[in-house]
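Removed: one protein chain of the complex. Kept in place: all other protein chains.
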Amino acid sequence: MSTKTITFGPSQLALEEPMYFRVETEGEIVVGLDVLAGQVHRGMEHLVMKRNLYQNITLLERLCSLCSNSHPSTFCTAVEEVAGIIIPARAEYLRAIADEIKRISSHLFNCAVIAHITGRGPIFKQAMEVREIMQDTKEAIYGNRMDLAANCIGGVRYDLTPESAGFLSKQMERMKTPLDALLRIYATDPAIRERSEGVGVLSRRNAVDCAVVGPVARASGIDYDVRKKSPYGAYDRLSFTTSVEQSGDVRARIMVRLREAREAVSIIGQCLADMPAGPAWADTLPEIPAGEAIAKSEAPRGELIYYLITDGTDMPVRLKWRVPSYMNWDALKVMVRGERIADIPLIVNSIDPCISCTDR
Amino acid sequence: MIEVLENIAAELNRWTGQEVAVTWRLDRKGVATGWCRLREAACILPAAQAVASMEGRLSMVTAYLPEVAKRTGAREIAYHFDLDGTTLTISIQLPPEGAQVPSLTTIFRNADWNEREFMELYDIQVTGHPDPRRLFLDESIEPAAFERLIPYSTFSNGASSTALWERVIADNARKEAP
Partner (left out) sequence: MKPAHKHPLSPVLRLYRINAGSCNGCDVELAVTASVSRFDVGSLGCSYTENPADAHVVLITGPLTARVREKVLRCYAEVPEPKITILVGICPISGGVFRDSYAVSGPVDRYLPVDVNVPGCPPRPQAILAGIAEAAALWRAGRGMAPASPEAVTSAPQDPGVTGTTGVRGRIRFNAAACVGCRMCEHVCAGGAIRFCEEDAGLRFTLWHNSCAFCGLCSHYCPTKALTATGEWQMAHRQEEKYRLVEQGVIPLVPCTGCGDPMLPVAAELLRIGYRGVSRETDRLKTLCTECRQKQSIGGLRR
């Protein structure tokens, strides 16, 4: 048995984040895996307690650029819960739109990278080009392609005019056919199928033991989606199906994400159709009393949970969050056991790892 | 829903052998959060078993050292569990010095990383942890990093901001000078 250290990043362009793994092998087969985290540890848990609640809206958005909107939106929800603020109905729908737009972009990026790893360059490029429709949409509506700056305490900082709502609707229409095409391609392309079917399996039993959430859990047969289990914002009024697969392999995770992206398009359509009139935020500088609250949301990678304790000032006493990727690293140990070393990059990317989220 | 919540409280009592007072909050969407405190820190183990028996999951662990701890003599750990969408937060208190708490890894596998994380940030020993190594903090940073509640400028390197701003002000003053 031999041990070697495999590095991801910092210089492989498509695998954009640095993470280190210590792999134990017998020949070409993996028998053990250790994850060496902390490359992207920026001390954020400490920083947020040295910043006020307003600064934290922007700071938390930069935990991770792919899940970026979920952090400020869940954080603001926790503050609103402590302060008893009821955000306007319009703000609930606008938050949902921002979250679903990010979900589509994040899932497409992950699927693109998976195609790149399986050597399917043309599919990688195709997925990235389709994703550009979302990127243009974000830049037009929010002013930035990655960090939306959409949230504030009491609601959202952006609004949709009839023109921009029309533009958003047309962009979503443009996404339907390409997404359906990508679903077909990833399901049928022989190279992708060969590399992804039966590879990196996480059984339902192991998925429960590892307490995973999000697409990784749903690909292993666990039908848990925070938007359904603990509805928040507009989700108690939106109609959508959650994507669940049973095989728990790399292929199942790809399929769950692509179907969720497609479903997100229709959720955005519903939001536009049902958008209530009214203000986009309630009261610019609300009073935040002493208290504590929990807020959860379904980020692109799964359940995100925030815990906030306040003391009546605008600095948090304690602010802690647990990202969905957190449990995936341990589940990875189960997924790679018995697999070939050559498949490790693919299996790692199939959990849609978010190292910046995990390391903070 | 009320029955479900009452059942959770009853199971907690059964497993810990104590009367655990749970405060329930229902938000506008009908999502429940439960809050309770255990009298003894070691009771977190049977409390976790209660949650596991109800097919709950460990969601997150928050250790913290409130400012008042120096006065009250108690630091806290809040364990957040998920019970099919309901979040139950069970808090325990520990002394500021020599704090010890049993590992939950025998019940919840994912307690592993949660416990490794708060061990490197706070002066809390987790007994029975299978792999108590550092997780995120670089070796160059001293252990129990959050323990040192020293003024902002010493712990976090405020020197960086000061030095940079001195340059910004100076460079732009020169620009305006005749």
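A few remarks follow.
In order of appearance the chains are A and B, and numbering begins at 1 in each one.
Assume a contact is a pair of C-beta atoms (placed from the backbone, for glycine too) under 8 Å apart; a residue touches a chain by one contact, two chains touch by 3 or more.
Since we're looking at a predicted model, the values are computed, not measured.
Of the listed residues A:Gly143, A:Gly198, A:Gly312 or A:Gly338, the one in contact with the hidden chain in the full complex is A:Gly143.
Chain B meets the missing chain through residues 137-138, 140-141, 145, 152, 155-158, 160-161, 164-165, 167-172, 175. On the side of chain A, touch with the chain left out of the figure occurs at residues 9-14, 16-18, 38-44, 46-47, 50-52, 54-59, 61-66, 68, 109, 112, 124-125, 128-129, 132, 135-136, 139-147, 149, 152, 157, 160-164, 166-167, 284-285, 354-356.
Simple rule for what comes next: only the chains that are shown with their structure count from here on.
In terms of their C-alpha centroids, the spacing between chain A and chain B amounts to 23 Å.
Against chain A, the residues of chain B that register as touching in their complex are 27-31, 33, 35, 57-60, 62, 64, 66-67, 78, 80, 82, 84-87, 89, 108-110, 112-114, 121, 134-138, 145-146, 152, 155-156. Those residues of chain A whose C-beta lies close enough to touch chain B in the complex are 37-38, 41, 43, 45-47, 50, 81, 86, 208-211, 226, 229-232, 236, 292-294, 296, 303, 305, 307, 309, 317-318, 320-322, 326-327, 329-330, 359-360.
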